[in-house]
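Rather than the whole complex, this shows some of its chains in their spots.
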Amino acid sequence: MSLFSGLLGSLFDRTSSWISSQKQTEGDITALCERLLSTTGEASGQSLAHDILDKYATLSDDEKKAFFLYLRHNLDLDISASIAALSSYKASPDSKTYSAVHAAIEPRRLVLFTRLNAEDGATERLVEMRADILAHLSEMPELGPVAFDLQQLFISWFNRGFLVLRPISWQSPAHILEKIIAYEAVHSIDSWDALRLRLAPADRRCFAFFHPAMPDEPLIFVEVALTDHIPHSIQEILADDRPVLNDDAFTTATFYSISNCQKGLAGISFGNSLIKTVVRELSADMSAIKQFVTLSPIPRLAKWVASEGIDADGLADAEIAPALTAHYLCHAKRADGQPADPVARFHLNNGALIHAVHQHADTAPLAQKQSFGMMVNYLYQVPDIAQNHEKYAHGTVVAAAAIHSLAKKYNATD
Amino acid sequence: MSLFSGLLGSLFDRTSSWISSQKQTEGDITALCERLLSTTGEASGQSLAHDILDKYATLSDDEKKAFFLYLRHNLDLDISASIAALSSYKASPDSKTYSAVHAAIEPRRLVLFTRLNAEDGATERLVEMRADILAHLSEMPELGPVAFDLQQLFISWFNRGFLVLRPISWQSPAHILEKIIAYEAVHSIDSWDALRLRLAPADRRCFAFFHPAMPDEPLIFVEVALTDHIPHSIQEILADDRPVLNDDAFTTATFYSISNCQKGLAGISFGNSLIKTVVRELSADMSAIKQFVTLSPIPRLAKWVASEGIDADGLADAEIAPALTAHYLCHAKRADGQPADPVARFHLNNGALIHAVHQHADTAPLAQKQSFGMMVNYLYQVPDIAQNHEKYAHGTVVAAAAIHSLAKKYNATD
């Protein structure tokens, strides 16, 4: 990473000092934005972009809201002009009328965002700006189109073809590793020693996606345990005193934690690509690894149990719990017909299948509360992934026969 | 570069082999495109994208034309749906109606291009596809909107913030250097020995912009000579037997050749950024360098002379040539009021000024033919760049007093 950031960063490090000598501090942020939108030159534009992002960083919460409303209303697309341009294009479809459509329909805030992305570090700050907008969205739903425009921009910028997969290890730079500690969202990492236990042992792997314009910020990462069987509990995976296997004994790679890192990139999906790329990577490096599986939480199980009016008391230890869990994963649905469980939706949509459920699989308080300690393995079988995805897209929850039987057992006892 | 390409390339190198095992060869290219547009899964999408780009590479010229027409007509934006969506948005401006506008107005070919950019190497192939389209444009002007959409996509992807400046030297990888030889567009490089003379000596620099998704392809590069004065001729710069100066004697950096490398990126401007970034880079590294200047060709001088009915005979050696050249640069205009000379337009728009003109400055046959051997120095004075650009944007050709005097001399003799 230091290398990567070096490559991309070194030649641009001087940007700030060069630009700051031309600092244009007059005017509030909207005035600066208007100037940036009206400027034609790159030199003054880059300087203005720098000033605007600096100014944004100092805004109070209220000032930010005002700025967002400015983006929403003052820099919206011009509906009448758009309709007029479309009509012209219809009448006479050529390059000129076509580009006029583009010019009319593009909201000025999109032009602004693109011009703001003029120097090293700007992308990261725009991602943070979207995180700020999203944080205000429930309170100010009218900001939806602004968040949407940034999302479209990021979908383009953070295109799969531009992402870089990088292994994260105990050899990685500390300033990246401290972010792994901070961003771990599933099984929290309490200390550098705990991190070392996740990264340094020979049976652990970790991979992250990075984007060249944000070389010091992981976008998403996955933690992997290599084993000789499909694991049944997170305790088993995280046990310090687990036996050490030889490299050639590894047959199974378990994805036991996947964390998105950037709130501002919500709605831009990296998880599916990450899993596929890591499967490919590990397959190529360690040919003995034949099984790719997750050990996943079931975050909505307890909520569903409550909504169904099922007695949750003692469920963690109840004999029926696995069958109930299988039933929930296979049959509990949202209003739109998709599975109730968000983690299930994610892996099923990726083309995995439900392979097994495990009781007492996570003894941490949160897991007890959310899912009575139950966990589930989703299995990624490379030859079936595309087909499984298609089935899921057509409404079928793909699961092992044993899971379907188990689910039926619940109905039987029901 | 090998390093860089390594970083970005290594983990993706296996893409092809993985994907090829799932190859879906049935169907012609438009059928494949329709399938890619209708697929929902990333795995099958990536495989389809790969197949489509492979298939494209094998198309005959006529098949390509047919494919371009398909992109133009079958995958165009839906005008009626767009107008309807805009009306809905106008009536009820919220997130839903807003994203519906986006969905309606986005031509399906843009979705296709984005999905095609799914794996390492795809960006480069899309750039080549646009080069193919541009090559057919005069013959098939209706393809304008297709070229325009790709241009918009590339403007987003090749955003200044994503470009990487890399020094090119005799230590650079051979597979990059052979491209420098191939792409040099101003003063051609005939052999590896000639290349060595451009890169290895202590008074030579070369810089290129790269994009992380095309690590082996320079986008644009500039060749720089370090001297203790502003040079008067290209012969002087390229002379093998020039005196060797100490590093601290360099006061002047002369940009004597700027070459765009990718035909498919025509219309996406990198030159201005490249010059500014290199100026910053050299300023930071070599504090004694105070003058940044070009030694530029004047490609339309002879055409203008002809169009004016001026007798070109003996002009290369005529005493009046410098005055005539100054006059041409300052006063010859296109229909739109901008300077007639394209190189002048480029540097003046960047914020440079016309500093000096030189006779017998390029003895090569092409230069003799285009400009009677005349060349010109454009001067980049860092503190004045933004202001010069603004002046130019308002119609003023900025030039040294001596150039204005010289231009007047021509009028006087006229």
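Labels A and B are assigned to the chains in the order they are written; within every chain, residues are numbered from 1.
We adopt the following convention: contacts are C-beta pairs under 8 Å (C-beta built on N, C-alpha and C of every residue); 3 or more make two chains touch, one makes a residue touch a chain.
Just so you know, these numbers come straight off a predicted model, no measurement behind them.
Depicted are 2 of the identical subunits; the complete assembly encoded in this structure file consists of 4 such copies.
Methods note: only the chains that are shown with their structure count from here on.
In whole angstrom, the spacing between the mean C-alpha positions of chain A and chain B is 35.
By the touch criterion given at the top, residues 3-4, 7-8, 11-12, 14-15, 18, 22, 40-44, 46-47, 76-77, 79, 82-83, 86-87, 89-90, 93-96, 98-99, 101-102, 105, 114, 117-120, 122-123, 141-142, 144-145, 147-148, 152-153, 155-157, 159-162, 164-166, 212-213, 272-273, 276-277, 280-281, 283-284, 350-351, 385-386, 389-390, 393 of chain A touch chain B in their complex.
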